[in-house]
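A single protein chain has been omitted; all remaining protein chains appear in their positions.
Should a chain be cited, it is by its letter among A, B, C, D and E, assigned in written order, with residues numbered from 1 in that chain.
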């Protein structure tokens, strides 16, 4: 697959997860940091991983939200991917349950910090 | 709910996830470390969190495996919960895909270390 | 012990550590995130762990502050528990010494970030 | 204070915490890794931090054990400092309680991994 | 070497890395947190480690920026050391490349958060 094909495939998935407007806005923000970052994120993240068969997008978004919550200090990315999760059909209550469970293994503060981001995303959407 | 009810409810979920034999073996190992640990893990982990409605057990096991993979240094617990994930119907390929995606957000070494545990669990099971 | 007893026992400890007003305010904040969170934190954290014999409350608060400082990215919880530590009789200088020592094992930035929170808590209290 | 004084002061504290034989053995291990490491650890760790007034050695050892447990992946250092904690009068039950509480904030796997090290240290000592 | 010599040697390196004005400002900030912190950071960090032969200051600054980016949650220290890196001759593009590579091993969010700090430092400097 050529670089152009990777980009097109990744962008399609990214638009499905984030919606076309938010995808454009995220890529613009990345481009302001370095001209190579938009294609890097689209190709490496979305084309090479998200576009793979074998795990549906709802579960992929749960994986991403849980990883970011566990890491801590990724509130910006967490907000982006909470929106993506809600967008591909993961319910707010499922995300809450997933995050409460993160607390068992990564500690309650990581869970609470991520639940706070979840509520902020919901508040701005309403 | 009384402490006895919490224990009974938690133990039931734990047996569903791990199978009765492995559940007994895990609790025996915890009891060897401190007499309060088996009931603590059964009640706090399984009764208070896993038994909650709102997220099915397959997704819960994905959450656990992804959290442990992201943390690193939890190979022992990861093996236990990879077995649990396979036991409640998550496929090996779904776990591989989830872990490859962990690599995007937590780095490729965390992904590879967890995939190695996945393969070791499968090897011992066959 | 029934759930009601766990809640009562945990709330009593929480009030001892945080003072009744701050305990109420923390629980209100948790309740705004999810109706199950106040009882979850009171029961799982305070009743099941803090209320155990075997470690006095001053040492328990040192443990909490040190764990949060080491994790990083938990400034909100750190402020809460620094207040709790001061409240149960740990001195500001003991907390400073504990955090300087965290720096040996978790790196100087984690220590400095936590010392900053300690000073902010003291500044607002004075 | 000259470098010699720092070394002497640090070594004295290190011997108090670890006992003279274990201190010598730890320094020998460090020296096998690099000739500057023994004096670096004695001066930076023990003279500059542990020797400070303001926190007694028992609390200092609790701080160290809790930091190492929270970090994860420091089993070797954890064993050394569990021995030191027991040596300066922290009881095994206090360490267990401290580590169970680490689990609230850093997750149950970090707690269980450290409790396992505690039990291994006790087993080899008996 | 006496404590005075350690301080003088460390301060000289710190001024070389940060410039005399920023070095003074950083030390003033540390002193506001605790009177022992300026000498602690100058002696432990700059005299005992940065002043060692065997690694040039440009590579030392890359090491510091990469460590802070990997840890996460150290944006304040990251800004200080990005400035130091640019000051001792590491180019902005080298820092970008180093941080993109951090993303492979510590995950893309840690890389993006640090690249954001790099851009903020550059924006305030221009």
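Points worth noting:
Keep in mind that, in the parts below, a residue touches a chain if its C-beta (ideal position, glycine included) is under 8 Å from a C-beta of that chain, and two chains touch if they have at least 3 such contacts.
Small disclaimer: the values here were computed from a predicted structure and weren't measured.
Taking the full assembly into account, the omitted chain touches A, B, C, D, E. Of the options C:45, C:73 or C:109, the residue whose C-beta touches the omitted chain is C:109. The residue from E:42, E:62, E:86 or E:112 that touches the chain not shown here is E:62. Where chain B meets the chain that is not shown, the touching residues are 72-73, 96, 100, 107-110, 112-113, 115-116, 119. Think of the hidden chain as still there; on chain D it touches residues 30, 32-34, 37, 40-41, 44-45, 67-68, 71-74, 76-77.
Although one chain is not displayed, chain A still touches it through residues 1-3, 40, 43-44, 48.
Heads up, the rule we're going with is that only the chains that are shown with their structure count from here on.
Steps from chain C to chain E, minimised over paths through touching chains, total 1.
Listed by label, the chains that touch chain A and also chain E are B, C, D. Look past chain B and you find the other chains held together by touch in one piece. Ranked by distance of CA centroids from chain A, the top chain is D. Of the pairs listed in C-D, A-D or A-E, the one whose interface repeats that of C-E, with over half of its contact pairs matching by residue number, is A-E. Rounded to whole angstrom units, the spacing between the C-alpha centres of chain B and chain E is 40. Mean C-alpha position of chain B lies 31 Å from that of chain D. Look at where the CA atoms of chain D average out and do the same for chain E: the two points lie 28 Å apart. Residues of chain A found to touch two or more other chains are 44-45, 67-68, 71-74, 77, 96, 100, 103-110.
Viewed as a contact network, the protein chains are fully connected, with every chain touching every other.
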